[in-house]
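Accompanying notes for the structure given below.
Just one protein chain is left out here, and the rest sit where they should.
This part shows subunit A:
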Amino acid sequence: MRRGGPVLGRWLVRAPPVLWLGVFFLVPFAITVKISLSTPVTAQPPYRPVLDWSAGIAGWRAFFEGLELTNYAMLAADSLYWEATLSSLAYAAGATAILVLIGTPMALAMARASARTQPLLVALVVVPFWTSFLIRVYAWIAILKPEGLLNAALLKFGLLVQPLEILNTPLAVMIGLTYAYLPFLVLPLYAVMSRLDTALPEAAADLGASRSRIFFSITLPLAMPGLVAGALLCFIPMVGEFIIPDLLGGSETLMLGRMLWIEFFSNRDWPIASAVAVLLLILVVGPVVIFRGAEEQREEALR
């Protein structure tokens, strides 16, 4: 028992995350994969095969024989899914690029601010989280709609003659994505930048470097881990984003998150919705694996 103590303790520490991942990720994922290999039927549940526990071995055999890859074949054959996939990736990549352009100077300015104002600036970045995500996206409808705040202001100041058509366009989706994900890019980047040794840019200036050379040769390379982490933190959920394209993009918007929703709720085609979910997961895990690989290679090179 005395020898078992530390082992037991170690397992007690390990168990919660393992259980968490098992119960809330692996099991649901296995169920999703299983459903993606099934055939839709009008029944309860709306797919087949369903494992018949009472039939023993024969039931298991029937169950596995009933599984097939037709849903994936359909995803590959139907150009709509390809378009939705590409369009999701394009939206996510475009918004990530805009976020990098907006967020990098913002994080830099925060990191350069005086030690007393920095906590205030961080609080300002975080403060929107006090309001529900859904409500904040709804607020953008009020801003962007033809008779909304933005158009009213522009018309009032005589900058427009006719209201701009922004809501239910790709532009509205980009605005929404950029707005909603900015903190996820800024915070990790700021965390890295605020820890950079302030003597490094000074040393670079002392060696004759202009401000822009200091930024591109010293600050940016050293902040790169934070920038990549922030970009992934934005890109990954944006690929599968549903609320923003649904509320701001209108019915025309093609994104995987919306496809999934339509297949699941409108068409009640659980198997194809599950196949879309699996596809989404692969799309999203891909960049992480590539990033980790690059990171490991870089560390290897430094050794």
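Definition applied: contacts are C-beta pairs under 8 Å (C-beta built on N, C-alpha and C of every residue); 3 or more make two chains touch, one makes a residue touch a chain; residues count from 1.
The rule is simple: contacts and distances are computed from a predicted model.
Q: Would you mind picking the UniProt name of the chain not drawn here, from "Spermidine/putrescine import ATP-binding protein PotA", "Pyruvate ferredoxin oxidoreductase", "Insulinase family protein" or "YjbH domain-containing protein"?
A: Missing chain, UniProt protein name: "Spermidine/putrescine import ATP-binding protein PotA".
Q: If the hidden chain were put back, which of A:33, A:67 or A:222 would touch it?
A: A:222
Q: Any idea which of A:101, A:134 or A:200 touches the chain not displayed?
A: A:200
Q: Need a quick check: the contact residues on subunit A for the chain that isn't drawn.
A: That gives, for subunit A, the contact residues 197, 199-200, 202-210, 213, 217-218, 221-222, 302.
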